[in-house]
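Okay, here's the structure, questions in a sec.
Shown here: the complex without one of its protein chains, the others still in place.
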Amino acid sequence: AIMVTDTGGLGDKSFNDGTWAGIKRAADELGIKAKVIQSYEQADYISNLSKAAEEIQKEPDGGIVYAVGFMMTDALFQVAQQFPDVYFAGIDIAPPTDAVPPNVITFLFKEQESAFLVGYIAAATTRVGKVGFIGGIPIPPVERFRYGFETGVKVYNDLHGTNVTILKGYANSFSDPKKGKDLALAQFAGGVDIIFHASGAVGNGVIEAAKEKMVSLVGSEDLSKILEYAFDKGGFFAMGVDVDQDYMAPGVVLASAMKGVDTASYMGVMWAYNGEWVPGVHVLGLAENGVRISPMKYTKGLVSNRTLAELEYLVTMIKKGTLVIPDTEEALKSFRTPKIEFPF
Amino acid sequence: MRVLEAIFLIFINPLFYKITLTAATPLIFASLGGVYSEITGVVNIALEGIMLIGAFTSVVFTWLTGNVWIGVLMAIISGVALAWLHAWGSIKWAGDQVVLGTALILIAQGVTGFLMEPIFGKPGQTDFVGKVEEIKIPGVSEIPFVGKVIGEISPFVYMAFAAVIFSWWLIYKTKLGLRMRSVGENPEAADTLGVNVYGIRYFGVLMSGVWAGLAGAYLSIGEVGHFRELMTGGRGFIALAAMILGKYNPVGAMLASLLFGASSAFANQMQSSSLIHVSATVKPLFDMIPFILTIIVVAGFVGKSRPPKADGIPYEKGA
Amino acid sequence: MNKKVLAILVPVISVLIALAISTIVILLIGKSPIEAYSALIRGSFGSKQAIADTVIKTTPLILTGLAVGFGFRAGVFNIGAEGQMVMGALFAATFASNFGSLPPLLAIPFTILIAMVVGAGYAAIAGYLKAKTGAHEVVTTIMLNWIATYFASYMVTGPLAVGSGTPKSPEISDSAQLPVLMKVGAIEMSAGIIIAIIAAIFMYILLNKSVTGYEIKAVGFNPYAAEYGGISVSKNVILAMAISGALAGLAGATELMGVHHRFLGELSGGKGFDGISIALIGQNNPIGIIFAAFLIGALRTGSNEMQFIGVPKHMVMIIQGIVIFLVAADRIVRTIMIRKRVEK
């Protein structure tokens, strides 16, 4: 299995890293080789994918080439056509046309579903009725996170008669943590107390900003002191993205909206080698275990039991399809909270 | 009206001033670095690379030793090391200073990216390794408004302003400063008076390594406590612009950096203002404010900024 | 040794020294330098695909190199080729998606023209401000770069965005795409390289054979003498910036029309900055620039192949950095060469 990264490269703690983890896990189990090629610039995608495919052709057992990241959409489909005997998989890639060649699978995620959950938690937990969202660059996956987050807040408002509002901002970058910190501080100054970020490494700064504010309030970095304070008086919080970022600032990162990229890439490799290949687009949501929210190892105590129970219920609704979280701007605009009666 | 109200609210919010200061701090350090190098006659486009190396090394050594100040010290040393390469290429070998600078940026980007895996075991970015804590000055933090601005703030911010004062003193009040200015303006004249042109130029460039290294350390362990590839995000180039805008003068460079910091803080707050209703995808456009403002300032108010006469020209004896 | 031989030998030896230095690093990470370097060469010249790739990478580098180099000849430091390239390509993409009804003979020149005019106009802002207010072009072009980047990012995530995947503009009409000279698998080498070479010839003629070139150079060397000689300084500063910007815009056009066929978020990918070192390595001479661009293009292409044997992409940035460093401080290499000869 060979993975070709987008220009973000390994170390993004997001789809590149996640995909690689899943591929390695599968490769270890299968006893095959796994390689990674990092792209230097956009013009590399086609040639790197082609080279990877040629490499795979040389392997007696065949194999699979991974294209990671929505940036590689066009390149993946162009190259896949040229190598019908090689399996290709795309992560975060939506096919440009409906016809997907038989040698290609792509994985998309319902980011909005996990973001919905953190939005709901944010709305339930804020003490000031104002929460924040910080995106990197408004690309589709980031936007889906936002749609979900906004929906989560809206549903909470509608169910509980509150009026939690959202400040939104973008960093124009995925790699400038200082910018994330400044933007987060600006939102805190604007009156929010919880910020959800979907902004790659920029988010590290968002988390740092929340931590700095919180530690300053509490006067200590000690987890138990932070939790004690937060339980009594609230404070400043961040919410993580893609992977479980709760550990990055224990007690301060309230929850993370996770995306199971590794699950997807693991599946792809397994399918390619076990002959269970199912070509086409695979959209993974809560139901497919493609997205989820972090276990809130440190912060569970800050969220009321009632809210946790409501979340459970909402998750089942989403899994069953009775609650559909919008994944486009239009859908978000026309979204109306359905009638939800909690059984408790 | 809503917009005016939003702007008014931004300007009366102490955090706006605090973010201005922290956004300006790396630029102040880096543009000071530019000033030191360029007033002695060496164009230093490598600031971005020096900052990156500084950001990286400070994280590495903070992680290894657990002591952030050793991290800061190592950022300075590594900044000086990279600056030394620039000095060596451009002073000793009379190389083209702009090309050497771009080469060093590439080398810095390559080296920091390359070393992530061997040192931290994973590429891209490190975990949180520790941070220079904000300092709380008891008296100051109680003052209304001002306390909210500088009552609790990174010591780097104070260091940046101290560095400006120090540099102003060094450049305009000491014998060394006089010599620095003379070799950047007319190295031949200085040479005929027995001034060591090469030595002074080395000093200027190496000092730019000190300041830009500190700028980098501030970005990583001063602000966010970790390193991410390319995390300097072009600030080296903005610092270069601030240096020119500030007319190659430490105080001017500081003012230009503050202008830039204020306008980016302003852009951030505008994005975050609940009074301004624009669609989410339009918001990134607010980030243009600092750049447009800078163009207006340089075109409308600053006009010609004259570089030192010998800036960028290698000095060769007897030519 | 005569000057011309030296001019070629210095970069070659710089490459060799850079490779020698990186050999140590490659050995340290436990890889074989011989394998690594044969991969580097194989990757850049070893096959039709490799050659096509190298040419594709070289094309925009020639053009941004010419853009910056032309500026230097005219006494302006155009650090803004990046922004001009982005703006040129962005506007060309906006219009060229509607050129379906035009024949290629019209659509191609038209698209090129849009990119060049926009690039020229964007650069002329800096030229105008320099001429009229003395605003330093390094400051203004750096600022214009950021504005262009943010603007383009906004356009492809907002008004121009198509599809649910990559932030991208619609595809430009087939008739506006550059003809393909060579197709290897999915890799299409377009006629862009011919355009780049024509541009180099154009620049050579303009600078060395034309009245305009004479005036632009005179203003660059000595504006006082130029004015004394009846040459308008402000007109020529603006013109020089505009021509430089037109060349950068052309780089955007060839990337758009020959490689991506649509505007993508990272279309410029730092090539405007690469132009600075390429221009200076090529000593601001059109022929020199072609060779310098080729050198960097080949290094980049070859580097991807090196990743297959486990040498990370950063290694190539370091090699490139060292090569550029040594070419800039060419006396180091010359001194080494002279010492070698003396020893013999």
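Every chain is named by a letter (A, B and C) in the order it is written, and numbering of its residues begins at 1.
The rule is short, and it goes like this: a residue touches a chain if its C-beta (ideal position, glycine included) is under 8 Å from a C-beta of that chain, and two chains touch if they have at least 3 such contacts.
Here is the rule we use: contacts and distances are computed from a predicted model.
Participant: Would you mind picking the UniProt name of the chain not drawn here, from "Nucleoside ABC transporter ATP-binding protein", "Protocatechuate 4,5-dioxygenase subunit alpha", "sn-glycerol-3-phosphate transport system permease protein UgpE" or "Multisubunit sodium/proton antiporter MrpC subunit"?
Facilitator: UniProt protein name of the non-displayed chain: "Nucleoside ABC transporter ATP-binding protein".
Participant: Which shown chains does the chain we cannot see touch?
Facilitator: The chain that is not shown touches these displayed chains: B, C.
Participant: Out of B:Lys131, B:Arg181, B:His226 or B:Lys283, which residue would touch the omitted chain in the full complex?
Facilitator: Only one listed residue reaches the unshown chain, and that is B:Arg181.
Participant: I'm checking contacts with the chain that's been left out. Which of C:Ile201, C:Ala225 or C:Ile287 qualifies?
Facilitator: Candidates C:Ile201, C:Ala225 or C:Ile287; residue touching the omitted chain: C:Ala225.
Participant: Where does chain B touch the missing chain, residue by residue?
Facilitator: 173-175, 177-179, 181-182, 185-186, 188-195, 308-309, 318
Participant: Just checking the interface: what residues of chain C touch the absent partner chain?
Facilitator: Where chain C meets the chain not shown: residues 209-212, 214-215, 217-218, 221-222, 224-232.
Methods note: only the chains that are shown with their structure count from here on.
Participant: Go through A-B and A-C and name the pair with more C-beta contacts between its chains.
Facilitator: Most contacts of the two pairs: A-B.
Participant: Could you put a whole-Å number on the gap between the CA centroids of chain B and chain C?
Facilitator: Chain centres of chain B and chain C, defined by C-alpha means, are spaced 28 Å apart.
Participant: Report the inter-centroid distance (CA atoms only) between chain A and chain C in whole Å.
Facilitator: Result: the chain centres lie 36 Å from each other.
Participant: On chain C, where are the residues touching two or more other chains?
Facilitator: Only 150, 153, 157-158, 312-313, 316 qualify.
Participant: What are the residue numbers in chain B that touch two or more other chains?
Facilitator: 123, 281, 284, 287
Participant: Taking the complex as given, what residues does chain C use to touch chain A?
Facilitator: Touching chain A from chain C are residues 49, 53, 56-57, 149-150, 153, 157-158, 163-167, 185-187, 255, 259-260, 262, 264-267, 269-270, 300-301, 303-305, 307-308, 312-313, 316.
Participant: Which of the residues in chain A end up touching chain C in this complex?
Facilitator: Per the touch definition, chain A meets chain C at residues 7, 9, 35-44, 46-51, 55, 70-71, 73-75, 78-79, 81-83, 93-94, 96, 137-140, 172, 328.
Participant: What does chain A use to touch chain B in their complex?
Facilitator: Touching chain B from chain A are residues 9-13, 16-17, 130, 132, 135, 137-138, 143, 146, 165, 167-170, 172-173, 175-183, 185-191, 201, 204-205, 208, 212, 216, 248-249.
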